[in-house]
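Just one protein chain is left out here, and the rest sit where they should.
Order of writing sets the labels: A and B. Residues in every chain begin at 1.
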Amino acid sequence: MRRRPIAQQAIGFLTIAPGLFLILALTIYPVGYSVWLSLLEKHSFFPEQRFIGLDNYIYLWSDAEFWTSLWYGVVYSVWTIILQILLGVAAALILHESFLGRNLARGIVLFPYMIPTIVAVILWKWLLNDTYGLLNYALMALGIIRDPISWLGADHIMLSLIIVSVWQFFPFVLLAVLARLQTIPEELYEAAKVDGASAVRRFLHVTLPHIRGILFVVILLRSIWMFTKFDTVWLMGEGAGAGRFIRTLPVYAYMRTLTYYQAGLGAALAVVMFGILMVSTVIYFGLFRREADIG
Amino acid sequence: MTAWQAWKVVARGLLYLGAVVLVFQAAFPFLWMASTSMKPPVEVFADPPYFVPKAPTWENFVRLFTSTNFLIYFWNSLTVAGLAVLLTMVVGAAGAYSLTRYRYLGREQIATLILCTYMFAPIMIVIPFFILVKKVGIENTHLALVLAFASFCLPFALWLLRAFFETIPIELEEAALVDGADRLRAVVYVVIPLALPGVIATSIFTFILAWNDYIFTRILISSDELKTLPVGVQDLFHSALIDWGLIMAAGVLITIPALAFFVAVQRHLVAGWGSGGLKG
Partner (left out) sequence: MRRTGWVFIPIVLILSGLSLPTWAQEKKVVRIWHTETEPQSVKAFQEIINEFEKLRPDITVRQEALAWGDLEAKLTAALAAGAPPDASHGQAVTCASFYAKGLLRPLEDVADAVGRDNIWEAIRGPCRFEGKYFGIPHSAATSLLIYRKDIFKQKGLKPPETWDDLIKVAEAMMERDKDGRVTRYGLSLPGVGLFINIMVGELTKANGGRLFDSKTGRPTFTEKPVIQVLDFYKKLSATVLPPGWLGHGYLDTFTNLATGKAAMLYQGYGRGAGLIEKYAPKEMANADHFGVLVRPIGPSGKVTAAQIDAEPWMVFKNAKYPNEAAEFLKFFFKEEHYIKYLHSVPIHLLPTLKSVRKNPAYQANDMIRRWREWQDMQYRYFEADQAKPTLIIEWADLQLPFGLEILGSAIIPDMVTDAVRGMPSQQAATKAQARAEELITKLGHKRW
């Protein structure tokens, strides 16, 4: 039974229309306004505004704070992504094997992803407290360190932030990879074993090709999320004091808008973030296109 | 015992070790949180710290319920996230279906556009969004929050659902159509059941995204009784004045229902990712 193409097209539009409308209204319009805002000199709560074209961007180019934030943002993203992927894949491999209590273990290990960030941050701030925190106590009791480490002080706050972020988000990678692992036919492994392949070679030649695709997607998603992550970073450091050393781009954009009260500059920072992401994504797709398999 | 057998034992041992480490790193922080929540104030700062409270007490929980709005925050989080998921899934399922089953001009462009909206940091959206919401007159309402959550849940859901729908062979629907069913019935009775694992998985992920939001709630909501958990708990943290016992109690009360819910649905998560899953 064939339908007339026009009617088909119409129904097609109709079903995508609500979604498209919502996305346009809720995302594109605010983004458009942001782009417009970035061309203005505007105080965050007073109506006076002045059109200054690209001056905000020119200012950012020579703003040391901007480059520092970019650097912190990149360090944060790169480290958290690498660790999330490594731990996620390793955990998936472990939790793919059968052993007693495996299902329970899976549930427990996936759990940190489910809790609100504020709970994770508060929890870890308490564990990492330099005077009363359990981590310092354990490390000192084991003789690994002599003096307590200030995990939330200027020297280590980036490391602590990475620990918290990886702890909370690697279960996402674990889940995606685990699900994929479950669809790899057992026969492939059997055949490899018969051929005398070691565990490492089995991983490289059977497992890895199958999870490439999902890894491509997961790395992309997590990169976008970690580069634009605001709440974990803000809640850990609140922008000043030791927080100065985790003042990533999203935090800096927030500060420019809501603490310096320079809405135009804040918007310009957000646009720059978007630009960086776009360029990176294009490069990423270009390099790894064959893994993409999507659309 | 041969070297091979010995190696197998060692490998097995390492596997168990790995599993234990994984479970420990995930579970231990929560156990410590629970332990702290049951301690009276003086024990909270004991040096050296110890696990089992000497004088365990419910006072932190009692204080949480009686002198804070914690329960209200919890209820708000549930309802707002739930509504957002509902909106997202209905619109998203329709949209994803459209993107997979119909051919029309601009279809691929729309799909790419949706992916691109994903790259807008919430930071970029939140202030203009607030202004927009104020113009419509719904600032400081849950409706504004639901829409805000939809703004970042929808692209994610559309993308995931599209991938799931793509794995369902069109032949099944066509068979149903040939059998005399109209399109809608084909969808409801053929596609949805097959996509259900994927739909459930997507709902769960979407729910987590919505329930976890901090920045939109922070900016859009100013009344205490409308706050959701992330903002409410942070304000408690700042105001309760290092009442770590109280804050840990809040953490416990957020964690336990989440844990129960999660245990109930985790089968679906793994199944959902696996069955539809993204090709690759």
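Keep this in mind: contacts are C-beta pairs under 8 Å (C-beta built on N, C-alpha and C of every residue); 3 or more make two chains touch, one makes a residue touch a chain.
A quick note: this is a predicted structure, and the numbers were derived from the prediction, not measured.
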Statement: Of B:Thr68, B:Thr117 or B:Thr228, the residue touching the omitted chain is B:Thr68
Interface with the undisplayed chain - residues on chain A: 41, 43-46, 129-132, 146-147, 150-154, 157, 237-244, 255, 258-263
- line: Contacts from chain B to the absent chain lie at residues 41-42, 45, 47, 63, 67-68, 78-80, 82-83, 86, 127, 130-131, 133-134, 137-143, 146, 218-219, 222-224, 226, 234-235, 238-242
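Note that only the chains that are shown with their structure count from here on.
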Touch list for chain A against partner chain B, complex: 1, 8-9, 11-16, 18-20, 22-23, 26-31, 33-34, 37, 44, 90-91, 94-95, 97, 99, 102, 105-119, 122-124, 126-127, 131-132, 134, 137, 141, 167, 171, 175-176, 178-180, 182-183, 199, 210-214, 216-217, 224, 228, 230-231, 235, 250, 253-254, 257, 263, 266-267, 270-271, 273-274, 277-278, 281, 291, 293-295
- prompt: For chain B, which residues are in contact with chain A within the complex?
  reply: 11, 15-16, 18-19, 22-23, 25-27, 29-30, 32-33, 36, 44-45, 47-49, 91-92, 94-95, 97-99, 101-105, 107-108, 110-114, 116-129, 131-132, 147-148, 150-152, 154-155, 158, 162-163, 177-178, 183, 208, 211-212, 214-215, 229-230, 233-234, 237, 244, 247-248, 250-251, 254-255, 258-259, 261-263, 266, 269-274, 277-280
